[in-house]
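Of the protein chains in this complex, one is absent; all others appear in place.
Each chain gets a letter, A and B, in the order it is written, and its residues are counted from 1.
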Amino acid sequence: MSDTLQLTQERNQLFYDVIEGKIPKRVPIAVTVPTEFAIQYAGEDLTETQWNNVKLEEIFDKICQDFVTDTIPVKALRFPSWYKILGSKNWVMSSGGFLQHPEVEGMAIEEYDDFIANPYNCILEKILPRLYVNLDKDATTKAMTLAKAFKAFFDEVGHARMVSAKLIQKYGYATVNLTAGFCEAPFDFVADQLRGFKGISTDVRRVPDKVEAASEAALPLMLKAGIPPVPSKYGSTFIPLHMAPYLRTKDFEKLYWPTFKKLVEGLAEAGMPSFLFAEQDWMRYLDHLEELPENTRIMFEYGDPKLAKEKIGKKHIILGFYPISLIKTGTKQQCLDKAKELIDILAPGGKYIFSFDKSPVTVDSINVENYQAVLEYVALNANY
Amino acid sequence: MGDLQAITKAVGELDEPKLLELLNEFIASSPGKKDAQEVVAACQKGMALVGDLFESGEYFIGDLIFAGEVLTAAIDTIKPVLGDDETVKIGSMVVATVEGDLHDIGKNIFKSMAEAAGFRVYDLGIDVPPSAFVEKVKEVKPQIVGMSGVLTLAIDSMKNTVEALREAGLRDSVKIIIGGNPVTEGVCKQVGADTYTTNAAEGVKICQGWVK
Partner (left out) sequence: MKINSDYYKTFEEFLAAHPEIDAKQAMAMAPKIQGYEDQMFGFIMFLLF
């Protein structure tokens, strides 16, 4: 067997063991940087490279060369092409060449009833043309625009997938796919692009019944979106969680939690575990997380790792908690000490995968030497 | 004459139906402009309560945002009586999300709380270059400049903005506060700001202290 195939098998075994509740040989590392970071790291131009994907493979390859991880260390998600073709208002390139999501309101408060009655109809008829202005045209132009945008999407995503597959083979990364699927909690879906942060915060107070009904209406769409063609218990559907920490607990329990729980349970029933990114601070909600199907992967941004391990560490797989900001501001020793501290808290008993609390967007948001040092440290010093 | 205490309480409790009921009762009593200004002051007191409840952990960010909307609705309700006269402003500030960054929720929360506290706020929006800050500061001569950013690249932009103000000879005429996820004491020093905050309520308190 070739070396890289052997490496892949070994790395896969680490994840299989964690997922099956066994103690792996060592703590597996699942850490990624986004496309923009990789482009900057390679010294290439952000705008040029996000449009012209010819150099993507060599750019991603540099990340693979320099950073020790068990799954592929770079993840492409969005490219500007289809957003520009569609005239996107919700995914916009900043002056610096970074695609960002400004606050938008894709759905007016008066449209709740339409959405609740038939969400997919409402999305195609009202919401998309509002968020993507080039879809707010006559039927013929709209059809041509959508066709071009889909072609761009298919090409870019296909190319990025092909590059990833090549690199996974070249470097012997694990083939488990933590982001095999992607969707959102129904409440977050209604919040993010439809009502906006401001809109949903007021809706929760002024029209909570509609928020509840809209989340229920969105649930089947989230389930369908989140199940990939070939479900696998070793993969997971990535769900970034947004609004919960900004809500009062009683609003969370009535409006956010029920449909979110149904989503995770529905995905599990379809054979797809969930990989939750518990953004901000979810310590208030640990008891709720404990109710989710066993082996949910949960990456925490802020909070108390000891508390999390104690409350949910036996049932679920924990990631995160390592502050990426320390990689920028700390000394190398401080960074390594932090890694040791977290491994000592989170690794015992298994069900732990190493990651930072979030991905760095730009190269200057970290100290590269510290980043490399921590990854090497975890690779060598987290043996069971 | 409005029931000022009840108004403050309703704002503090974010009880919008109760507040609007009280305000409509107030309007129906044919009040004068001065009465209306007292009602505005009562609302502002209520907003200060909201800020306190946020700092004590009872209210969350969603509540702060809602509070801003409630205050807007309240002022709109009594506008007919308030007339065109402005309420007394305690100071003015220029705020914006800095160049390269498109995030503005935190800035908007800060802005609505600052307005509630009596500041006139000039909001330049998002992805704002240093030159735009300089132009506006020259034009309106505020006491305070607020810079916001969520991405780490915002830190460089904040630094550049402070530099630009210095080069234009405006640095000493303003106090500068920075806000957002990545800001820390270290960042504050690096950027050359006067202070920093990751908490809108705290930030507004600092600004109030500056204009006393």
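Rule of thumb we're sticking to: a residue touches a chain if its C-beta (ideal position, glycine included) is under 8 Å from a C-beta of that chain, and two chains touch if they have at least 3 such contacts.
These numbers come from a predicted model, not from an experiment.
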Chains shown that the absent chain touches, full complex: A
Residue in contact with the excluded chain [from A:Ile227, A:Ile353 or A:Ala373]: A:Ile227
Given A:Leu5, A:Ile23, A:Ile109 or A:Leu124, the one touching the chain that is not displayed: A:Leu124
Candidate in contact with the missing chain, chosen from A:Phe37, A:Phe60, A:Phe98 or A:Tyr132: A:Tyr132
Omitted-chain contact residue, chosen from A:Asn53, A:Gln193 or A:Ser325: A:Gln193
Touch residues of chain A, complete complex, unshown partner: 86, 88, 106, 118-121, 123-124, 127-128, 131-132, 150, 153-154, 182-184, 189, 192-194, 220-221, 223-225, 227
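Keep in mind that, in the parts below, only the chains that are shown with their structure count from here on.
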Residue numbers on chain A that touch chain B, as the complex places them: 92, 94-96, 98, 100-103, 197-198, 200-202, 204-206, 243, 245-248, 251, 325, 328-329, 360-362, 364-365
Residues of chain B touching chain A in the complex: 14, 16, 59-63, 65-66, 69, 99-105, 108, 126-127, 129, 151-153, 156, 182, 184, 186
